[in-house]
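What follows is a short report on a single structure.
One protein chain omitted, others in place.
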Amino acid sequence: MSKAGVVLCRCNSIIDGRIDFEQLNKKLAADKKVQAVIQVDMACSPRGKKTIRELAAMEEVDRLVVAACSPFSKGAVFDGFALEMQMPKQLIELVNLREHCAWAHEIKDADKKALTLIKMGLKKVLAARDLGQWSAGCAHVNKLKCDRCKRCIEECPNRAIQLGADGYPAADPAICQRCGICVGGCPLGVIALPDFRLEEVSAMLAPLSSGQSPVIAGFFCNFAYQEADLMGQIGRQHSPGLHIIRVPCTGAVNMITVNDAIAEGIDGIMVVGCDSSQCKHRKGNELAKYRIANCRKGLEEQLLEQERLVYVSLGEGLVEPSVINRRKCVRCGLCAQICPYGAIKITDSGDYEVNARACRGCGACAGACRSGAVDLPQASGGKIMAAIKSALAG
Amino acid sequence: MPPKVDHTKCDGCRAEEEPLCEQICPGNLMTLNDEGKAICRENRDCWDCMSCTKICPQGAIETRLPYQLGYYPAKLIPKVGTNKIIWTCIDINGKVERFVVKTRND
Partner (left out) sequence: MATKKNVPRSLEEVEKIYHDTDILIIGAGNAGCFAAIEAKRKNPGVKVTLMEKAYIDRSGCLAAGMDAINTYLKKGMTIDDFIKWSRSQAGGLLREDLAIKVAENLNAPVEEWEEWGLPIKKDEDTAEYATRGKWDITIQGESMKPIIAEKVREYGCEVLNRVVATNYLVKDGKVTGAMGFHVRNGKMYVVKAKATIIATGGAAGLYKPYTNDGSDSHHQLWYCPFNTGTGYAIGIRAGAEMTTFEMRWCATRTKDFNGPIDTISVGYKTPMINARGEKILQEHYAEWGGETAPRFIRANAPMEEWREGRGPCFMDTTAMSDENIKQMKNDYLNERPSYVLFLASRGQELKEEPIEIYGNDPYIVGGHTASGYWLNADDWSTTMPGLFACGDVAGGVPNKFVGGCAAEGLLAARGAVEYVAKCGDIEIDEAMVEAELERVYAPLMRMFNEGDGVRPKEMEERMQRLMDEYAGGVHQFFRMSEEQLKYALKHIKIMQDQVKYLIAEDLHDLMCAHEVIDRLDVAEVLIHHLMYRKETRWPGWQTRTDFPERNDAFDCFVNSKRDPKTGEVQVFTRDYEQIVPGDRMKAN
């Protein structure tokens, strides 16, 4: 039987005062599925890692929950650790006790929240199973359950999924961006990413449902999750009832997960991501909104409030759009052709115009323009030359 | 019995050659009309197994009982999760009952 080891990181004593680690330790040690609980001062330090190594080497422990900081802070450290210990990285679950708990809540709330978050991590890591997706390196379709409706092929923004010779869709690891849009759209929920599987996400919902009322499950895309980290870092608090679950893109949120959340009695579900056209995965958020709109109608029909399920856009992802110099532009249209986001269009007057909300600031147009008419303000030709000069001088 | 399809929600499974409801029906009764929307080709032959209702990704299908058997407008709405289904039942008097039915282990 699988048992987990739990690591409680005090983050060099920074969060000591905010979470009662002794209590936490006691409560977790009593859990039947926990083999051992250890406390470390800094999980990412050599001494910390040594202690964790000993825990992982225990015979009965085959997976770990590391309650520490944001995966965007020290996640890479633990990926490396997994490699070193020859453990699949899917069996180490990082729980964000720092940015999303200790720093974000009052002391009286942080304790209870910490326990809930760790229990969620435990459920997830105990449910972790390889159905082929761990080594796939891309989205993986469970062919035993897939009914070949081909919606994933349709919805993939990168056209990474094709119909194989056996009639089943398969993703190309060379093209797949692991955004999870296919995972979110699959009506049967049979697609998984190497580190994102619907059953594992749903496993987290049971402990979540006993959090502080009103209980809200927040599915934050990578970008939004980092914004939430930032809030914690600058000391902004949020309601302890909000439990943040990281998803690769809001398009990866499947309505099956929403159904599971409602079944668990969770009060509300937030899907948090980018503003309308700023989605890094091009149309993940568009699809998320489409599915959510439909699901909300379903909630109403079930005599549940629509407002329980919301999409929240964070507008800060806007970038300064590229600028077209009309005097230099010869209207060849190459920029419009080359823009991967369809952000440049021809107007009625024949001029080419950049849609500020669609532009992602990649600069492909600036690089392609033969007339030097397009420039990116934050990476203009002038700035680049200045940087090169400075590098050559030094 | 008659599965009623809401054509404002149905997207014909994006006009795939075999939309999900058509694929799953044990009686070969669901199919697409000329506008590419799902319909039941023969209401009287439905067994109300509700496979179509459960599988529609848009939640566009409602299973109803023929008036022979039951009055209007009761509803039974399934919402499928990973290993459970939530059923919401609304009777003709407006009384609401909810059930969570486990469908798979783990």
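Residue numbering begins at 1 within each chain, and the chains themselves are lettered A and B in the order written.
In the analysis below, a residue touches a chain if its C-beta (ideal position, glycine included) is under 8 Å from a C-beta of that chain, and two chains touch if they have at least 3 such contacts.
Source: prediction; values computed, not measured.
Note that the undisplayed chain, when the full complex is considered, contacts A, B.
Listed by residue number, the positions of chain A touching the unshown chain are 143-145, 147. For chain B, the residues touching the absent chain in the complete assembly are 1-2, 17-18, 22-28, 31-33, 41, 43-51, 63-72, 74-76, 78, 85, 87, 89-93, 95, 97, 99, 101-106.
Convention: only the chains that are shown with their structure count from here on.
Chain B has its Cα centroid 33 Å from the Cα centroid of chain A. Residues 9, 13-14, 16, 18-20, 23-24, 55-59, 75, 77, 79-86, 88, 90, 96, 100, 106 of chain B touch chain A in their complex.
If you check the complex, the residues on chain A that touch chain B are 127, 147-151, 154, 185, 187-189, 198-199, 202, 255-257, 259-260, 262-263, 294-295, 297-298, 301-304.
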